[in-house]
Structure formats: structure tokens, C-alpha cells
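As you look at this complex, bear in mind that one protein chain is not there, while each of the others sits in place.
For reference, chains read A and B in written order, and residue numbers begin at 1 within each chain.
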Amino acid sequence: MNPANYLYLAALLFTIGAFGVLIRRNAIVVFMCIELMLNAANLTLVAFSRMHGNLDGQIMAFFVMVVAAAEVVVGLAIIVMLYRSRHSASVDDASLMKL
Amino acid sequence: MESLIGLLVAAPLLGAAVLLCGGRRLDRAGHWLGTALAAVSFALGAVLFFDMLGRSGGERTLHQHLFSWIPVEGFQADVAFRLDQLSMTFVLLITGVGTLIHLYSVGYMEHDARRRRFFGYLNLFLAAMLLLVLADNYLLLYVGWEGVGLASFLLIGFWQHKPSAAAAAKKAFLVNRVGDAGLAIAIFLMFTTFGTFAFGEVLAAADGAGEGTLTAIGLMLLLAACGKSAQVPLQSWLGDAMEGPTPVSALIHAATMVTAGVYLITRSGAIYDAAPNAQTVVVIVGAVTLLFGAIVGCAKDDIKKALAASTMSQIGYMVLAAGLGPIGYAFAIMHLVTHGFFKAGLFLGAGSVMHGMNDEVNMRKYGGLRRHMPITFVTFGLGYLAIIGFPGLSGFFSKDLIIEAAFSAGGVRGWVLGGATLLGAALTAYYMTRVMLLTFFGEERWRHRPTATPAEPDVEPAAGRGAAAPGRASGQTAGQAAGAAAEPHPHESPRVMTLPMIVLAFGSVFAGGLFNWGEAFVHWLEPVTRFEHPHPPLPIPVITGATVAVMLLGVGLAWLQYGRRPVPVTAPRGSLLTRAARRDLFQDDFNHAAFVSGGQHLTRSLVYLDHTVVDGAVNGTAAAFGGLSGRLRKVQNGFARSYAVSMFGGAAVLVAATLLMRAV
Partner (left out) sequence: MSGALTTTDAAAGLLAAATSTGEAVQFYALGAVAVAGALGTVALRRAVHSALCLAATMVVLAVFYLANGAYFLGVVQIVVYTGAVMMLFLFVLMLVGVSTADSLKETLKGQRWLAAACALGLGILLVGGIGQAALGTFTGMGAANAQYGGNVPGIAERLFTEYVVAFEVTGALLTIAAVGATLLTHRERIEKATSQREQAEERVRAGRHLPPLPAPGVYARHNAVDRPGLLPDGTPSELTVSDTLQRRGQVREVASKELAEVAATEKRTADYHGRGQEERP
């Protein structure tokens, strides 16, 4: 099997995630799509790690996971706050900055 | 003694400050304070005068150096006073007549709610005028010069609720500004030429400077004098200035401020003596103005405007005399002083008449007032006799001397000037007799007033007559409305008003004779102005006889026209000259055509240019950016997802660029 297949898969997942970020209005789902993109990136890191026979790629993926966890914590807290004040989790409703 | 000079100025200045800053609590007694401070100034002047008499001719000039105003290397401006015989004459005239008019104003302005302010302005005027005549250098003189301009502006527009008064004040201020610019330029020229402004140094050095420079300085000073003294071509403001209260007209626009130009020319005599061309222009301006004013005076139906035209004409006499050089300076000042008496008296009389006639100013609606206002009639009559030069009264001496001096100018010039002054004397007699007859003699036209008064000829509805025209028209109609409301009940004015008139009448009668007693006045002024005896081509008795003859001719003509026949209340159409004179010989029209309309066209085109080109460029840029941002704004719709698309697209482009770079 061609090692590039993992990368193609990762590219596909990343693109799907990005598309989801763009078209979904529910902030939580948008967040999930971001997680999907991060995971796709992790997959490439792991695949490259294996390709090069080097642990650094895995360590990068580990850090990505940690940072993603931190991001999820804060992001979800923000969503909860937003929901409390606006009774909606739609990203389109938080458009107060527009003219 | 020197230390008293500053107090002369300080007393009225203090009065102005207290009255203008003191507020309403001074309303009840403020006018007496103002009058008292004017009197204090007069008393100080008298003390200084007698002190001066006690000294011999050479030591009579006093100097007081108060402080260095602008002490810069190479530029020394001092606040210093100079009291010599010329200044002394003016000080006595200003403070004397000023005090009398303050007193008169107490009665005249009695019912005016802003009387305190009026007295504050009057005191301010006195201070500025004294500063003007006492200054020891041209720069300080300029301060006083502007000060009297300011006071004049404030007082002409004192009844600021009348649009006509406000417009007249503005007009006077603007026209004076032209003259003031002349004075400023003259001072600049003096500084560059002589390096100083002080009278003593400038006048002593005048001979040494080039004639071209001196001519320029002389012409600029003349421009200043024309502005302040209402000489042709800057004469147009004086008639409108009659919108101010009558005491103002008497003090500022008859006796004192308008003669400042004569003072300036006389004071700068040394410059003119060294610049004959400038002197010629001075003489021409004087002669033209004296005839101009006299002609306008013959046609005016408004008593104050007739007197204002007369003032213009009489100052023309003075300027003419001052332009004749040492033979005329003393006579100019002498006529100035006698004129100060009788013209102030005449104005106060006119004010008294208006006071009794519900502020009516149209002489055609007077008539027969001598029975109702005997004191006013007598004092006005004495002033009248003085101004027409009735033998023995003030005007006779002073005017006759000027006519003699004019004839002495030499050659054709002498004959022309002499003829002009004689013609002026005849016209003076004519228009003053007309004023006298219309006001105090004849039937009492105010009794049989038609209910609807047609428009006065003075107020021809002309659209393009300059700034003051509409205002004047409305002022007149307001006066008519007030006059039509109730038939006037002419009555003599209160004592406080008649007293100054009586004093001034005494001056009108005796001042001339007193001054001419052994040429006392001439000798008094000689150390300052120098003096040469005039040598007219004709014997002096002939000239005097001619003067009296033309005077009688003028009186007779006026009597034929206004004394024998009843005077129509509505002015007849009159000849072309009459109509022109009613319109001030088209001076406003001329100014309008020559300066105002040109300026207006210029400003309009500049405004157009500003709107289309400058604003067009600016607004166009703004509109272009506005339109662009209006379109770009739609990108900023506030939705995070839209921004995310842009970001995502950008990322895609970056990836594409990276790959493309790798591929290349």
C-alpha cells in the first residue's frame, strides 16, 4: 500500500472538516469540525513519523492533542456563556459587529 | 506738571472701565460718574493750560515718558506723551466739548435703558481721542486712532436693534479700515526710512529723506486722514454715521474725531513741507470735499445728514488749509476749534429739536419751531450765524482766514483754490439758511400731517446702493411710523440739555474774535506749526468783502427758495443735481460699482471655484472612497462564517502559491 494513502485520507478529512466549519451554524458542531481538522493533521504527523522512522512527529501530534484539549475547554466555556446570554448557539447570531 | 498728562487719559479710561465692567448697580449713577471724569479731565487740561501759559514759548512743550512699550534692539516704541500747544488746543477742545456733551447726554439719553453703557463708550472715546492727540510717536497715535475708531463703531451702532444703525456702524468701521491701513503703511515707511516713530525725530529728519519716500508717506497719511475725517474718496460713512445718538454725532462726528485727520496732517507738517506733490493732493482733496459736502448738504432733508454733509465740507476747508503749508496750519486748527464749537452746538440743537419732535429727522416736517423752542432756536441760530461766517462771529474769522490763505497759494492755483473756498462759503450760507428756515421758520408743517407719508426722496428704492441702503430705508420707515402715531408736541429740552448748548453758543460767538485778537491763536501755535503770513494777490478787505457778499448771496437765495414760499412736506423731484446730491452724489453707487460689486464677483467666482474645484476634488475623493467602501462594506457582514470563507479561500491560495513555487 502506498504510504501516501494516509495522507490522502487526512487531506480528505481535513477538507470535509473545513467545509463543515464553513456551512454549519451550530457553534458546537463547528467546534467538532475543527476537532476533525486537527485530527486529520495528527494523522499526517503520525504517518510522516512512520515514514521517517522518527518519534518527533508523534510528539508533535501529542502536543496538538493537548492544545486541542485546552482549546475545547475554553471554547466550550465560551459557547456556554454565549448560550446563556443569547439563548442560542448559532454562530450567525453573534454578529453584533456588523453595521 | 508732566505727571498730570497721563492722568488726562487715565481719568476717562478709568470711567470707561468702571462703567463697562461695573454692571447694573451703576445704572443709577453711572452717567454722572462718566460726566464727572470727563470734567476731571477737562480740569486737568485747564491746569496744564494755565501752567503752559506761565512759561515762555520755547519751554512750553512737555514730555512724559510712562514706560517702554516694545523695547527691542532697533525698534523702540514708548508709551510717551507730548503736550505742546497743538496738543493742548485739542485737549481743551476734546475735554471741554466732551464734558458739555456728556452733560447733554444725561438728558438726551435719559430714557435709554443702556445709558450706563453709552457713557462708558463716551469715556472710552475721550480716552482714545486724548491718547491720539497726546501721543509722542506715531505708533501710540495709531493706538488712539484705532481706539476712536472702535468707540465710533460702538456708538454709531449703539442702537444696535435698528438694522440701519448696525449697518452704518459696520460701514463706518470698514471705510475707516481703509484709512487705517494707510496710516499703518505710513508708519511702516517711517520706520524703514527713519528707524523711529517719535514725532520729534521723524519730523526733524524729514528734510533728509528722499522726496519720493516722503510723498509716499504723505499720501498714506492723507489716506488715513481721509478715512477718519470723511474726505473724498472715503467720505461715504459719515452720512450713515448719523444713525448714532445725536450727542455722538455732535462729539465724534462733528467736533473731535473727524478732525483727527486734520491733526495728523498738521502734526506731520514737516513731511508735507518736504513733499509738495503730496501737499497738492491734500489741497485737492480738501477743495473737492468742501464742495462735495456743500452740494450734498444743499439737498438733504434729514437735518442730521445735512449737518453731517456740512461737517464734511468744513473739514474740507481745514484739510485744504492744512495742505497749504505753514500759511494754513494755524488757520486749519483755528477753524477746527471754532467749528468744534458751532457744529457741536448745531448738532446739539438738532438733537434738541428731535427730542421735542418724537425723533423726527425730516426737516420738511418741522417748521415754525422758534416759538416752541426758544433756547434751542437762539443757540442754533448763533451757531448758524457762526458757520455761515456772519461778520463778528467765530466762523467769520476762521473761514475768512482760510479763504485768504487759499488765495495766497500763488498763481492759478491760488485763484482756483480761492474760488473754490468762496463758492463753498456761498453754498454753506445757502444750505445752512435752508436748514434754519425749514426748521425754525415758516408754517408749522408738523401740525397738518397727511396720514400717509410718501416715501422720502432720500430713500429711493435702489437695489444696488451698498450695504447701508436697505438699513437706512427701514430706519426711516420706522421713524415715520413712530411719527405718524402721534402728532408731536414740540417743547424745550430740559436744562441739562440746554446748558451745554448755551455754553457752546457762547463759544460759537466769541471764540473766533478771541482767537484773532492780535493773532493770538496763530502766535500760540506758531512754535509747533510755524507760520507764514499769507500774501493774497488781492487786498485783504476785498477778499473779506467778497466772502461776506457771497455769504449774503447764499442766504438770499435760500430765503427766496424756502423763506418766501411755503415748503412742500413731500420733497419735489428736483433737478438732476438735486437728485444726485440727495443720493450723496452717487458715492455709495460709486463704491458699490467700483469695489463692492467687483469684490462680490470675485468672491462669488472664488466660492464657485471653491465649490467645484477644491470641494469637488475633496468631495470626489471622499465619494469615490465612500462608494468603494460601500461595496467593500458588504464583505464585512458581521457573520463569522463569511470571514471564515475568506480565510479559508486565502489559505487555499497560499497553498496554491506554495505548490506553484515548488513546481517552478
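As a convention for this text, contacts are C-beta pairs under 8 Å (C-beta built on N, C-alpha and C of every residue); 3 or more make two chains touch, one makes a residue touch a chain.
Just so it is clear, the model here is predicted, and its values are computed rather than measured.
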Subunit A, residues in touch with the chain not shown (by the definition above): 1, 3-9, 11-20, 22-26, 28-29, 31-33, 35-36, 39, 42-43, 46-47, 49-56, 58-59, 61-63, 65-74, 76-81, 83, 89, 92
Subunit B, residues in touch with the chain not shown (by the definition above): 637, 639, 641-642, 645, 648-649, 651-652, 655-656, 659, 662-663
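Simple rule for what comes next: only the chains that are shown with their structure count from here on.
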Subunit A and subunit B: spacing of chain centres that average the CA atoms, whole Å: 90
In the complex with subunit A, residue positions of subunit B that touch it: 633, 636-641, 644-645, 648
Interface residues, subunit A side, partner subunit B - complex: 18, 21-23, 25, 91-92, 94-99
